[in-house]
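Read the structure below first, then the notes.
Removed: one protein chain of the complex. Kept in place: all other protein chains.
Let's look at subunit A:
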Amino acid sequence: MGLLTVLKKLKQKEKEIRILILGLDNAGKTTILKRINGEDISTISPTLGFNIKTLDYNGYKLNIWDVGGQKSIRSYWRNYFEQTDGLVWVVDSADRPDRFADCKAELHSLLTEERLAGASLLIFANKQDLPGALSSEEIAKLLDLKAIQTHHWQIVGCSAVTGDNLLTGMDWVVTDISKRIYMLD
């Protein structure tokens, strides 16, 4: 039995899933992570660096990495790509119109990354509680999601503040990943 097989078995036994949360600054990544983890969301500062949370979810152990999205630190994103099973791209649905172009460009450039090639892609159209929020259909159009052929993807409208649909999104991404790496072995 080769080392690789053993490693694969080990991973299988623990049923671990590694999820990377990225998106522009102010999208709500940290708020989503803390909300899912049941933590206080009222005093979150913009992320200089990263947060990591490990949680048990439907029999899987999720390692979730949340990395800061401010422009000056986006170049560090690539240090987190390795071994990513799922990419969660968070969008501020009520963002300034001119930032959606930036958002689309950053997302599509991530999708050309070889190290993210196998990852399932969940897009959270966050902040649906704000009256100015665009719907997930509108966000899908603005980000040209239809053009994505390389990844399994799904878009879910949600709110980190009310908690709406966060679990719907997580369910999709965990199911999609688990189908791929654990059942179809």
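Note that in this section a residue touches a chain if its C-beta (ideal position, glycine included) is under 8 Å from a C-beta of that chain, and two chains touch if they have at least 3 such contacts; residues count from 1.
Rule of thumb we're sticking to: contacts and distances are computed from a predicted model.
Within the choices "Non-structural maintenance of chromosomes element 1 homolog", "C-CAP/cofactor C-like domain-containing protein", "Actin family" or "Ubiquitin-related modifier 1", the name that UniProt assigns to the complex's undisplayed chain is "C-CAP/cofactor C-like domain-containing protein".
Among the residues A:Ala94, A:Ile148 or A:Leu167, only A:Ala94 touches the chain that is left out of the figure. What subunit A contributes to its contact with the hidden chain is residues 1-3, 6-7, 10-11, 14, 16, 18, 25-26, 42-46, 48-52, 54, 61, 63, 70-73, 76, 79-83, 94, 96-97, 129-134.
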